[in-house]
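A single protein chain has been omitted; all remaining protein chains appear in their positions.
Labels A and B are assigned to the chains in the order they are written; within every chain, residues are numbered from 1.
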Amino acid sequence: MPRYILRRLLVSIPVLFGVTLIAFAFVRLLPGDPAVTILGERATPAAIERLRTSLGLDRPIWQQYAEYMSNLLQGDLGNSTITAAPVTKELFSRFPATLELSICALLIGVTAGLWLGRAAARRPGGGTDGGLTLLSLLGISIPIFVLGPLLQYVFGVVLDWLPTSGRINPRLFVSTPTGFLLWDTASQGEWGAFRDVVAHLVLPSVTLSMMPMAMVARMTRSSVIEVQREDYVRTARAKGVVPPRIARRHVMRNAWLPVVTVIGLQVGALLAGTVITETVFGWNGVGSLVVNAINQRDYFVVQSAILVFAVIFIVVNLLVDISYALLDPRISYR
Amino acid sequence: MSAADTTAAPATRAPSNSYWRLVFRRLRRNRPAMAGLVCLVVVILAAVTAPIIAPYDPMKVSLADAYQSPNAAHLMGTDKLGRDILSRVLWGSRNSLKTGFFAVLWGLAIGGVLGSLALWGGRIVDAVVMRFTDVLLAFPGILLAIGVISWLGRGDVQMTLAVGLSLAPIFTRLLRASLLSLQESDFVLALRSVGVPRRQILFRHMLPNALTPLIVQATLQLGTTILTVAGLGFLGLGPEDPRIPEWGTMLIEGAQMIQTFPHLVLGPGACLVAIVVSVNLLGDGLRDALDPRVRR
């Protein structure tokens, strides 16, 4: 098992390396003079010269990359060309918002998806199955930028149950040391504010959870149906094992594997989905930072944010692969 | 046992006429898939004939008619400049379908080249190509396309290239995996043992089999791609000229005005979802029809 984990870790090193290379190339290989493109036509020649030096554009490309990597490892991702603030600081201040949203969405999506998938697999081809299949198809087909506004309209305007924008009512003054508002309000015992934060979270996280929910439900359904047909499930029945235990120990234990893979991949879709969700719901996270940066041509911010998303995705999938070894004893021996 | 064995044959033999006839028969019996196909045909027809059937000029501004709710004159209402939303949706579908279709083709092309390279270029090429796809896949979903567009600039062609590139690694891996498993399959071994030439094995027996999963995947990806294209438009990366009707761009305006004018989202949103649902229905149906193993 340790050897398997080590091997998996080694495989992800070249990928991490490649990801930084692409992020690096993204800025350095901008068409024309990168310094001019980044700062815009109206920048002063002095500013352009300064940027050119700090990017090291006069040096060979491999030296530039080495420099980029060494800065990266020290946590220096450059400065925003709009606010002049360090990109790292900007990312850090926005990150908790995105993480809070993503984790909520993932929890909702995976829990609901597993439940729906198992419900549908109980009687394949039956009425419940048909209905749920249609529902998950809809979940896959409805984009965030359609579902989000619709939910805003129904729950925010027509029913007026939930706030449609932001993370917390701006008139509530709570200190936010960690940036995770659920934690911050709960740890200070501000339960009124906590409820407000939860209310703000509902619509965006439900919107964002739709895709993972549908995908997890589909995979759970087909995986459970497949495992139910396996010979060892028949063996368990022949032994007289009671049905609930067969479902838990024999079916689900084996059905998990493909489902876990899908969850890992859906984390990627989720990260990408935050970009649009945050735009729709006025959520001050990394996603909306990226969108602003694109529109303002703030290349360093775009570069760094995309890099961060990619690294998270790689790490999550590494964890997924390691969890395989825990779920399936055959893997560590391969 | 023997009965079950003989029927597995169509999947392992090179697809023949009767194989495809069987596939189509199964597809025809799959009602959701047929509904999807019919719906898709209607959408394509509508897109092609948009210049004829669209009731208004999609770019014609008429400020006096701004923000009309759906009514007899404007079935989906009008937007902030008084333009007819139905006409803009119809014209926009041309753009969406075209970009989506060509992006998938472009992704297939890159994927095909990279996949074959990986398989026949030797071990080092294989390793390089596979790591490259790993790297591309590490940028999830829309992010890679965002990067490429902010690099290449906005426009139809750039959009197609960007979205197609983000599809390429999926097709690369699929093609490589299926060719690899075919290469080691018993029926290819059998063909080789009776002296069928390599070229013939590849083109007559392996490629047609490997195409099956690619076709299914491409169909399913078409739905996702149309969503990605609209999503990029929604993020402000659509066509540079704001007069051009594009679904994503129309939806930004809708999302901003959702509190007061939900019809701005309802019309285009419903059409978008309908297209993607029908593409996915068709894709699922194709997969079930082509893969005998998923039958009960």
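Assorted remarks:
Everything below uses one rule, namely that contacts are C-beta pairs under 8 Å (C-beta built on N, C-alpha and C of every residue); 3 or more make two chains touch, one makes a residue touch a chain.
Here is the rule we go by: contacts and distances are computed from a predicted model.
Here one chain is missing from view; checked against "ABC transporter ATP-binding protein", "Aldehyde dehydrogenase family protein", "Tryptophan synthase alpha chain" or "Ferritin-like domain-containing protein", UniProt names that protein "ABC transporter ATP-binding protein". Of the options A:L181, A:V197 or A:A236, the residue whose C-beta touches the omitted chain is A:A236. Residue in contact with the omitted chain (choice from A:D129, A:E226 or A:D328): A:D328. By the touch criterion stated above, the residues of subunit A touching the omitted chain are 229-232, 234-245, 249-250, 253-254, 327-330, 333.
Here, only the chains that are shown with their structure count from here on.
As a whole-number value, the distance joining the C-alpha centres of subunit A and subunit B reads 23 Å.
Across the complex, subunit B meets subunit A through its residues 131-132, 134-135, 138-143, 146-147, 150-151, 223, 227, 230-231, 234-237, 248, 251-252, 254-255, 258-259, 262, 265-266, 269, 272-273, 276-277, 280-281, 284, 296. Contacts from subunit A toward subunit B in the complex involve residues 14-15, 18-19, 21-22, 26, 30-31, 124-125, 137-138, 140-146, 148-150, 152-153, 156-157, 164, 267-269, 271-273, 275-276, 279-280, 290-291, 294-295, 297, 299, 302, 306, 309-310, 313-314.
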